[in-house]
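One chain of protein is taken out of this complex; the other chains stay put.
Think of it as A and B in the order they're written, each chain with its own count starting at 1.
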Amino acid sequence: MSVYYEGIIILACVNLLAVLGLSLLTGFTGSFCFGQAGFMAVGAYVATLMTMKLHTPFAVSLLGGMLAGGLISIPLGYPTLKLKGDYFAIATLGFAEAIRLLIENLEKITGGSRGIPSIPTRTSLPIILVVTIVAIIMVRSYISSRHGRNCVAVREDEIAAQAIAIDTFRYKQISFVINGLLAGLSGAFLAHYVGFIQPSMFGIQKSTELIVMVIFGGMNSVTGAIVAAAVLTGLPELLRAAAAWRLVAYGAAVVFIMVIRPQGLLGTWELSWKNIQRLWQGIKSIGSHTNKAKA
Amino acid sequence: MALLEINQLNKRFGGVVAVDDFNLSLEESTLQAIIGPNGAGKTTIFNLITGIYPPTSGQVKFNGDVLTGQQPFKVAKMGIARTFQNIRLFPEFSVLDNVRTACHMEANYSILEGLVPTPRRMREERELTEHARKLLELVWLADREEELARNLPYGHQRHLEIARALALEPRLLLLDEPAAGMNPDEAQQLMEFIREIKQKFNLTILMIEHHMEVVMGLCDYITVIDFGKTIAQGTPEEIQANPVVIEAYLGVGE
Partner (left out) sequence: MILQQIINGISIGAVYALIAVGYSLVYSVLNFSNFAHGEILMIGSYIGFYALTKLGMPFWAAIALSVIGAGLVAVALEKIGYRPLRLRLAPSLYFMISAMGLSIFLQNFTIVTIGPNFRTYPDIFSTTPIEIFGLNIGRLDLIIFAITAISLVLLTWFIYKSKFGNAIRAASYNMRVASLMGINPDLIVSIVFMLAGATAGIGGILFGMKYTVYPWMGVLTIKAFIAAVVGGLGSLPGAVLGAFVLGITETFTAAYISSAFRDLFSFALMILIIVIRPGGLLGVVATEKA
């Protein structure tokens, strides 16, 4: 496979890792996070500094970036997760902006707005693909567990969730931390693929792109999120569409989806053996119906 | 010692007194009702018991432990389950999942096991699904477990909400106007159903109702409130004969 296509898949996986976290946090648990780029930035910079200053092996840097993303979500979560939806959204936006500002101003460590160049490009297709697949499996598993059901209950109706003994705050917190871990990991991979990082890569636009992917894919389907991440990463790359028109289309599409089909492209449909069998049954029965109609 | 003891419960919202010096003593395995016109403060009392907001003053004790000031999920953990006046099912969940989610306490497997399945998790999931299915059978919804909860007819939704509450294996069940929106026949059926589950699960029940006749044959003790104040308390016979109650209730009981 050519390097070009490999690159697209790698970028799709980078986005997908962040989208997986967001799918769990915003999609399934219902906490609208506007600041995903902030977590990615934390992961990217920590991992980069570990590689460049401490000369740690790639796996350790990745782990460092991932844990940094997860750890920072803990103190951030305490004051913000108690808040109503829109407050939380703005607070996470504020967090991402604060991180960006911090990075820009701690020039000695982070290189300021010019960033850190010449990062060894250790991200290879097999590595990120394996990690992404493992992440997908784990997230899907979580969602189908009793913990996942509790998360969705929190999203659907917090008061009713509390009435059936669900500690809503704790579950939001857990989703927030998992999201932080995945976003941190995503940032770490990104840094070691692109070869340099700058705060401008982790601005509102990035956060928006990721949220849009979750919305497209449906807030109830990990499969949908995967498809959306793949398509929305690959398509613009392949078509080389003007970046601004792409965002115009995204904006319109988001409104369209909310008004017409808020469950997203796939609704709650997940790729599973049972669903494939059902799909197959459905296709077969179309054939027999047409035959009966003819007879 | 009564299972539920409410002492001098008061709740003000700004200048409005929603609940004024409410007292109640609920013995185990009994069924009591709180009756009153709309806006009398009945649901507020439930909300105070379950911890949705704290009282302005007063105390609620459950099984000797102080409830007031606890978070709602802790109250539920202690063994108090409730239904809501406006039915709060989880709309995107199936019938089965609405009940199954409420069974989460029967399992012990950790977050980590949520991410990576283990045999223990599989076993616990099987068991709680079994339990959930049994509860669905109880409300005649076993054959509709895959349907979306929000697509059920109103009466079935009410039953489902009760089944979900039962999943907690509670000692105390709080029912908020369970017969709301039902015609007299359906309401009667529901009361029969409540009588049955009370016996089957040895429940203590506190019920809010608007229709007096509905609860007459069912409860041991009634408290009548209006504008947040208790205007009468007694057995159904006593209440029916009480002139103050009759005056407040002219016209109710269609």
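Here is the rule we go by: a contact is a pair of C-beta atoms (placed from the backbone, for glycine too) under 8 Å apart; a residue touches a chain by one contact, two chains touch by 3 or more.
In this text the structure is predicted, and so the values were computed from the model without any measurement.
Across the entire complex, the residue among A:Ile8, A:Met52, A:Leu247 or A:Leu271 in touch with the chain not shown is A:Leu247.
Of the listed residues A:Ile159, A:Leu235 or A:Ile276, the one in contact with the hidden chain in the full complex is A:Ile159. When the missing chain is restored to the complex, the residue among A:Gly30, A:Gly77 or A:Gly218 that touches it is A:Gly30. The chain that is not drawn here is touched, among residues B:Thr43, B:Thr204 or B:Thr230, by B:Thr43. Touching the omitted chain from chain A are residues 30, 32, 79-80, 83, 85-87, 89-91, 93-95, 97-98, 101-102, 104-105, 155, 159, 204, 208, 211-212, 215, 242, 244-245, 247-248, 250-259, 262.
We take it that only the chains that are shown with their structure count from here on.
For this pair, chain A with chain B, the centres built from the Cα atoms lie 39 Å apart. Considering their complex, residues 50, 52, 71-73, 76-77, 81-82, 84, 88-93, 97, 100-105, 107, 109, 111, 113-117, 121, 125, 128, 164-165, 167-168 of chain B touch chain A.
Residues of chain A touching chain B in their complex: 138-139, 141-142, 145-150, 152-153, 156-157, 159-168, 174, 220, 268.
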